[in-house]
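Every protein chain of the complex appears in place save one, which is left out.
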Amino acid sequence: MAEKPEGRARGEEWWSTEIIEMRPGLIRLRGYPIEDLIGRVSFPAMIWLMLCGDLPSEQEAALLGAALGAAVDHGPQAPSIAIARMAATCGVGINSAMASAINVLGDVHGGAGEGAVAFYGEVAAAMDGSLPLEEAAAAQLDRFLAEGGAFVPGFGHRFHPIDPRAPRLLGLVRDAAAAGTVSGRFADIAEALERGIAARKGKRIPLNIDGATAVIYGELGFPPPLTRGLFVLSRSVGILAHAWEQGQRAERNKGPLPREWLWAYEGPSERRLGNAE
Amino acid sequence: MAEKPEGRARGEEWWSTEIIEMRPGLIRLRGYPIEDLIGRVSFPAMIWLMLCGDLPSEQEAALLGAALGAAVDHGPQAPSIAIARMAATCGVGINSAMASAINVLGDVHGGAGEGAVAFYGEVAAAMDGSLPLEEAAAAQLDRFLAEGGAFVPGFGHRFHPIDPRAPRLLGLVRDAAAAGTVSGRFADIAEALERGIAARKGKRIPLNIDGATAVIYGELGFPPPLTRGLFVLSRSVGILAHAWEQGQRAERNKGPLPREWLWAYEGPSERRLGNAE
Amino acid sequence: MAEKPEGRARGEEWWSTEIIEMRPGLIRLRGYPIEDLIGRVSFPAMIWLMLCGDLPSEQEAALLGAALGAAVDHGPQAPSIAIARMAATCGVGINSAMASAINVLGDVHGGAGEGAVAFYGEVAAAMDGSLPLEEAAAAQLDRFLAEGGAFVPGFGHRFHPIDPRAPRLLGLVRDAAAAGTVSGRFADIAEALERGIAARKGKRIPLNIDGATAVIYGELGFPPPLTRGLFVLSRSVGILAHAWEQGQRAERNKGPLPREWLWAYEGPSERRLGNAE
Partner (left out) sequence: MAEKPEGRARGEEWWSTEIIEMRPGLIRLRGYPIEDLIGRVSFPAMIWLMLCGDLPSEQEAALLGAALGAAVDHGPQAPSIAIARMAATCGVGINSAMASAINVLGDVHGGAGEGAVAFYGEVAAAMDGSLPLEEAAAAQLDRFLAEGGAFVPGFGHRFHPIDPRAPRLLGLVRDAAAAGTVSGRFADIAEALERGIAARKGKRIPLNIDGATAVIYGELGFPPPLTRGLFVLSRSVGILAHAWEQGQRAERNKGPLPREWLWAYEGPSERRLGNAE
């Protein structure tokens, strides 16, 4: 182990962090010696500490854990899961199969939850400006629709008439609000928005998984863009499970369809290079 | 929502899975309706269910959670963390910053734990063949060293004289063994190996974080290559925390060092294209 | 080889493409049998055919090749190159080392060229609306500055007072315009913008590599977002070269700085979990 250089090496400032302190024989996360944390705080509490800088209560950690657990998988219809399975047959490590999949949890695939947290936050901000709940929700919906918005983030699902995860998560938030763990404000906002959407569209478009986890993340105070990262942590579990399952099979080099199915050319007919080329 | 096609579409077989069952309004993970799981099993238990197919006991889940929590971060010295921080300044989503980082948790950076589980497993197999612990450990060490192995996976650290995470994790395993949650056999193996290494090298080379989490993963029955995936889930937390922290700063396009430090050319001096080129 | 199924399998439509036609023993790219193309069109011409659907003239292909060649590398100060070098030490394949690096060529790191092509295109559109060159450039600059824009994409460099690649590329465009290969219009636009910026900022802020390749891509008719892809193809060469060079060295698990330099914690001092936790 090399000695610490005299004074402060300039590279230190370049790589400074408030997350982890390291010295030989010492690791502190956000100030806590790691041996204090291990076995005493749950994994979701560790995630919280790393991201937010302080430890949550066990009730808060449990709510975070519920949101993380609820979104672990939605099957190989999701491009991320399909990619994980295909990657697992290509001769790369499981970390790389996971990376190719996580990489596509972008604005369209992984961004709806983030959008919902931000959307709720706008309503909450209007309420802070003393607008009542229903009016704040209505104003936000009207602005969204006036700006050409089609799908309110967090509501409706192409596959599920009712997303079975959403009511269950909302119930947990209600329980936590009753226990004083959270305020319940974001649950109120989500329900007001659901009513407002129904009034404007003439049919119920229920809360989906992204909207329901967004209620939890909003209640717990996570800034919207960070919740994309929480979704990545959650979906990584399904990505790993599918990469692993596929990797246990004997297939190699798995394409999206059986080989004999793909004849799908729609471009120009045969043409040849001219002699002058 | 389209109707299910008559009979079984051939694409089904191509994408079959035992992990998740999906129908409109229904999601079952490994057979369990997801609304049953949410809020009733911990996040580590959900990870276990997804990967192994059955629910663990809460004690098993807690041990898994301790291992996952212990390895979340080891600072920007680790290339994965440094990559996450640099990527966060390049104008990509946080999912992509995470993917670039997770992608490098390869054989060298992320594989030591997997190696340790496999190494312990060899000793366990020899014990199943009725060799006593110390002899089984000695035989495995001697074979490893005879084949030119230098660093026994799971032991020693370039930075920490004693890795503060290892004894704490081992203590948890001992407690769990006393409570009957696990057998304690992999803890025995790790300690026998540590003794054997000390005898052969003339100095103590203590268990490190990879060796300690490997004890837990071995006790819990995870196959070695899957534990690489567990490490990815764990380290993803630190990767996200660092990407987020860096992204909150105003820097853009962060290189590995301050710009004026990099003049490190060591190739040929100036040369010119000849006229005939 | 399985038989083609009767009728058209539905998966075909899902995966239809105009790029490549495949049948057993037959590969056609954009209609050309591949054996006709191999050895008869240059690599840049092949890139053009794949992306644009038709073959370029050899002069057009040469101009594309010059742009691709000019941007292959800008050293390990660039996060992409640093990431490639670090990844190469982590025990992943060279493809994965390249992927982690390419992945960060995002809006900030890889997007300036795309921005410049779009910026020039706005000026060109104004000229199509019959504004003279200088006025079109001035209007575009004034709008950009009025909207709070600070750095006109394609101009100025944090490191090079004059980017040595830019004048050379611009000279090639001028030669190609003289030969009738391109119109020279985007070169005119870039120069008019440089004059306009100098007039507004009171000092010359010269065309950089992104602005110069953008002139070529604009002259050749590439849509702006596709030019990000061209930059990826180009920089991939440097990424591969650096990953390879680093991989040839004996280092393992390369961090951003020598290990003993990193002590850069700036978070809270030590704190302990309370007994009640």
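Brief remarks follow.
Order of writing sets the chain letters: A, B and C. Residues in each chain are counted from 1.
We adopt the following convention: a contact is a pair of C-beta atoms (placed from the backbone, for glycine too) under 8 Å apart; a residue touches a chain by one contact, two chains touch by 3 or more.
What you see is a predicted model, and the numbers here were worked out from it, not measured in a lab.
Only one residue from A:Gly121, A:Gly171, A:Gly184 or A:Pro256 touches the chain missing from this view: A:Pro256.
Summary of contacts with the chain left out: across A:Ser57, A:Gln77 or A:Gln248, the touching residue is A:Gln77.
Among the residues C:Ile27, C:Ala125 or C:Ala178, only C:Ile27 touches the chain that is left out of the figure. From the set C:Val41, C:Cys90, C:Ala137 or C:Leu207, the residue in touch with the chain omitted from the display is C:Val41, counting the whole complex. Although one chain is hidden here, its contacts on subunit A can still be listed: residues 10-11, 75-80, 82-83, 86-87, 89-92, 96-97, 99-101, 103-111, 158-159, 252-257, 259, 262, 264. For subunit C, the residues touching the chain absent from view are 1, 10-11, 14-15, 17-20, 22, 24-27, 29, 33-35, 37-39, 41-44, 46-47, 50-51, 62, 65-66, 68-70, 72-77, 82, 85, 93-96, 98-100, 102-107, 110-111, 158-165, 167-169, 171-172, 225-226, 228-229, 232-233, 236-238, 240-245, 247, 257-258, 261. Taking the complete complex into account, residues 1-5, 9, 11-23, 28, 30-33, 36-37, 40-41, 53, 55, 91-93, 95-96, 99-100, 103, 256-273, 277 of subunit B touch the chain not shown.
Everything below uses one rule, namely that only the chains that are shown with their structure count from here on.
Residues touching across the subunit A-subunit C interface largely coincide between the two copies, over half of the numbers being common to both.
Measuring from the average of all protein CA coordinates, the nearest chain centre is that of A. Of all chains, the one whose mean C-alpha position sits at the greatest distance from that of subunit C is B. Annotation: 21 Å between the Cα-based centres of subunit A and subunit B. Mean C-alpha position of subunit A lies 29 Å from that of subunit C. Chain contacts: subunit A has residues 1, 11, 14-15, 17-20, 22, 33, 37, 41, 93, 95-96, 99-100, 103, 257-258, 261 touching two or more partner chains.
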